[in-house]
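Here the complex is missing one protein chain, while the rest keep their positions.
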Amino acid sequence: MIVIISNKVSEERIDEIVQHIEKHELQAHVSKGVDRTVIGIIGNAHPQLSEQLRQLSDVEQVVKISKSYKLASRDFHPLDTVIKIKDVEIGGEQLVIMGGPCAVESPQQIDEIARIVKAAGAQVLRGGAFKPRTGPYSFQGIGVEGLEMMAEAGKKHGLLTITEVMTPEYVDVCAEYADILQVGTRNMQNFDLLRKLGTIKTPVLLKRGFSSTYDEFLNAAEYILAGGNPNVMLCERGIRTFESYTRNTLDLAAVPALQSLSHLPVIADPSHGTGRRELVEPMSKAAVAAGANGLIVEMHTDPDNSMTGDGVQSLFPQQFAKLMQDLEQLAPLCGKSFDTKKDTIVV
Amino acid sequence: MIVIISNKVSEERIDEIVQHIEKHELQAHVSKGVDRTVIGIIGNAHPQLSEQLRQLSDVEQVVKISKSYKLASRDFHPLDTVIKIKDVEIGGEQLVIMGGPCAVESPQQIDEIARIVKAAGAQVLRGGAFKPRTGPYSFQGIGVEGLEMMAEAGKKHGLLTITEVMTPEYVDVCAEYADILQVGTRNMQNFDLLRKLGTIKTPVLLKRGFSSTYDEFLNAAEYILAGGNPNVMLCERGIRTFESYTRNTLDLAAVPALQSLSHLPVIADPSHGTGRRELVEPMSKAAVAAGANGLIVEMHTDPDNSMTGDGVQSLFPQQFAKLMQDLEQLAPLCGKSFDTKKDTIVV
Amino acid sequence: MIVIISNKVSEERIDEIVQHIEKHELQAHVSKGVDRTVIGIIGNAHPQLSEQLRQLSDVEQVVKISKSYKLASRDFHPLDTVIKIKDVEIGGEQLVIMGGPCAVESPQQIDEIARIVKAAGAQVLRGGAFKPRTGPYSFQGIGVEGLEMMAEAGKKHGLLTITEVMTPEYVDVCAEYADILQVGTRNMQNFDLLRKLGTIKTPVLLKRGFSSTYDEFLNAAEYILAGGNPNVMLCERGIRTFESYTRNTLDLAAVPALQSLSHLPVIADPSHGTGRRELVEPMSKAAVAAGANGLIVEMHTDPDNSMTGDGVQSLFPQQFAKLMQDLEQLAPLCGKSFDTKKDTIVV
Partner (left out) sequence: MIVIISNKVSEERIDEIVQHIEKHELQAHVSKGVDRTVIGIIGNAHPQLSEQLRQLSDVEQVVKISKSYKLASRDFHPLDTVIKIKDVEIGGEQLVIMGGPCAVESPQQIDEIARIVKAAGAQVLRGGAFKPRTGPYSFQGIGVEGLEMMAEAGKKHGLLTITEVMTPEYVDVCAEYADILQVGTRNMQNFDLLRKLGTIKTPVLLKRGFSSTYDEFLNAAEYILAGGNPNVMLCERGIRTFESYTRNTLDLAAVPALQSLSHLPVIADPSHGTGRRELVEPMSKAAVAAGANGLIVEMHTDPDNSMTGDGVQSLFPQQFAKLMQDLEQLAPLCGKSFDTKKDTIVV
């Protein structure tokens, strides 16, 4: 950590600040420059110290050199985290595809979609039972019943399942039915939810907040890791910018950047990341080329009548199957293997 | 609502879309233009209809004309909402000032600050017992004990109190101790929390998410209102932009804009809105000049040693008292009255 | 300047970097921390050095402590710059108001508007002869003729004039007719234009680029100052964010922030800053309360038929006159005086 102080500040005050640092059993190296004095702090500083120093009244700037997260950082854990769930390995060589509707609507709907997802070669069935919606009058999901329907469809077709959990009190029931729990973009900093997810071992897919920095994203992951759950994957799903043609701006540089800062697997969401069906295919390929460990893609058998209104970003089954074929060719060029245990697809 | 369709789409398909609209007991006025056909929809459409129409595969664009929120809109409720708590009226002529530390730290700290807040002429004591922090290793607040300390200080000095609630399960205990519950920026779209707050009558100060639009903000308020709690105030606290000199960019146009779109009181937060002590005073005045119904301002007796690291944006007591004097002069020019039941300040 | 290097880098490489620094006749103070080595650089470094050091392959981060601009900074020039043009002083006690249409349309139009501007108590007439337009098919301004019309109207009514210049080759002709030259937001980093403006003495109002940081803004001013023209005023005119209800987000914290970083006068533009007529009045007051040295406000006698389409953000004459009356009351509370040499207004 480095503390920068104007030279207009008195020597006595600088000494006080140095003593403040040394109280924490750290060393302070003082360099007097032309306009400013720089104090370099050496030793294992508590993460909160930078906050304390920043607010000292004569301190102009505090530069953190070490990161504020530990367990999530690659410095701390140099090897890739590979999360193994049944026969699927997320974070390793396998390119993992999660496909399915925005929301579970009925047993028939989710069963039919699961069949297509499996046939196309994907490994995970996605579907929401609890839906976070901007307004209170929109469809909010069908709740626990939806969890049951999806679990059954997943079991029948040999797919893992992932579903979103929105509040601490539903973590246990969601974990009972689903293999992976998703934290949505609006809840990335719902710290009580993150803390609760730290107390279980079910893998968590944490979506980036739509205006969160990489640093905040990894700090949110740190909440779960610090609680004792090491099974966290990061999901880039687009950030909010001034561009309104796309629903969000998919920040694909986040894929290699997060993989360099952290050891956790990185999944991309081209559906929410663009909000437009015709952009899902090119951005899925781009995400794989950028090195993503997997994709989470919306697909619906009847997107015109999806209950959430997200049909506009859902692929048709044929498009999903075609995308999977393309990814099968692309994956090996990107250091990934594509799971070939797929059935013949009959759409 | 208006639906726009390319003229490349067949007549039959357009007829289908018209029938889809008429099924909802709405009228569809079709206008055929040079390149596109426009369908104007007349009648009381369900808010979800626009989502359904947007995803129809040949629909190019859906333009919502009516707003997606109702109870929060000024169309629905033309007169200003005035929230009366004891002798304080928020949303009326009175300029309401909420002052206090970022976090409650000890009985002595909050008592001393409450004394200064009261003496300066403010009406509400702010202070956090549960703190949302970016990383898990930062100080997370002292919890229920803090609620007790603040309630006592408020009572002793004749101040209302406001505190943040982060998760549904703590709503009841926070409402037991505080007069106003605050929803922080990270929780603006924590829908389970909003729903829970809709079930009580305690006034809620809802902070704008740091990258939320006015529309999303008012939809979040709608969740609380729709649940049955009419006592909602909106708080502009700065949005996230590319500028990093300030912690956030305080969007003061939100004050008159929200007052025009909605009947709810609008409070400004110049402390989080700038993140820099020296900008709090000019931006407080600017917020009042823009028409804010009140301010929420951080003040600390020892900001150099505040436990949250937010001291850098906290006023010193003398600065807070001086600001109150300035606002007393400014308020009448902005159509507001300033509460003068203040004691002699002895800092 | 501070250079941060990982401790995984060899001692020899660190020595090389130190020698690289010392070659520039600077001192390098090396502090070895737990994970990283920090080199503090002391002496008067060339601004370009930080760029050179940042690209050295083992350098992790370079922290600039001194600012990259000099002449624009308050460190270099502690007293406020006051630009005197005839009897108007911009940057001093006087609150300076620039009013007028988006574009000069005819001699009658600009004469009538000038009369109203003067009568309301403003000091400067604004009006565009060359208009930067998003598309090539929009009205592009009437050119040099417009300059003549405005100069005449200004002279007749005793007003200074300000107009936009878009390209170096028109600087001289614009300076011949107008008292102040405006650089628009799209040209803030049109460096050839800035360099040309540095060669004359005509005062320049430099608008902030719509996604420029304070640092880039002051560096753009530095181009003009470094060329030899000290008469620069900064104009905050709103930045681009995700919010689309307003045309831009007026960043009023820029007013006190820029005044603290720089000695140059700061003018606010609530018309472009909001893009909505009904927000111009509250944001004008807010800007003055935040400490602005002046305002530039669009007003039109027939905004429904303005040629640029900016009528939607132009005040009607009565609104302009009323705003001036309000500002006359507000100014003294904000440490400013309001020029009272106004005629009786007859709109």
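Going in written order, the chains are labelled A, B and C, and every chain counts its residues from 1.
To be clear about the criterion, a residue touches a chain if its C-beta (ideal position, glycine included) is under 8 Å from a C-beta of that chain, and two chains touch if they have at least 3 such contacts.
Please read these numbers as outputs of a predicted model, since none were measured by experiment.
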| item | value |
| --- | --- |
| Touching the absent chain when the full complex is considered, from C:Arg133, C:Lys155 or C:Lys201 | C:Arg133 |
| Contact partner of the left-out chain, one of C:Tyr177, C:Phe210 or C:Phe320 | C:Phe210 |
| Missing-partner contacts on chain B, residue numbers | 2, 4, 29, 31-36, 38, 40-44, 61, 63, 65-66, 75, 240-242, 244 |
| Positions on chain C contacted by the hidden chain, ascending | 46-48, 50-52, 54-57, 68-69, 132-140, 166-169, 186-187, 189-193, 195, 210-211, 216, 219, 222-223, 226-227, 240, 303-306, 308-312, 314 |
| Touching residues (missing chain, whole complex) on chain A | 211, 213-215, 239, 241-246, 249-253, 255-257, 260, 273-274, 276, 278-279, 282-283, 285-291, 326, 329-330, 333-334 |
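The working rule: only the chains that are shown with their structure count from here on.
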| item | value |
| --- | --- |
| Chain ID, smallest distance between chain and overall C-alpha centroids | B |
| Most distant chain from chain C, judged by the mean position of its C-alpha atoms | A |
| CA centroid of chain B to CA centroid of chain C, Å | 31 |
| Between chain A and chain B, centroid-to-centroid distance (C-alpha), Å | 27 |
| Distance between the centres, which are taken as Cα means, of chain C and chain A, whole angstrom | 40 |
| Residues within chain C bordering two or more other chains | 241-242, 244 |
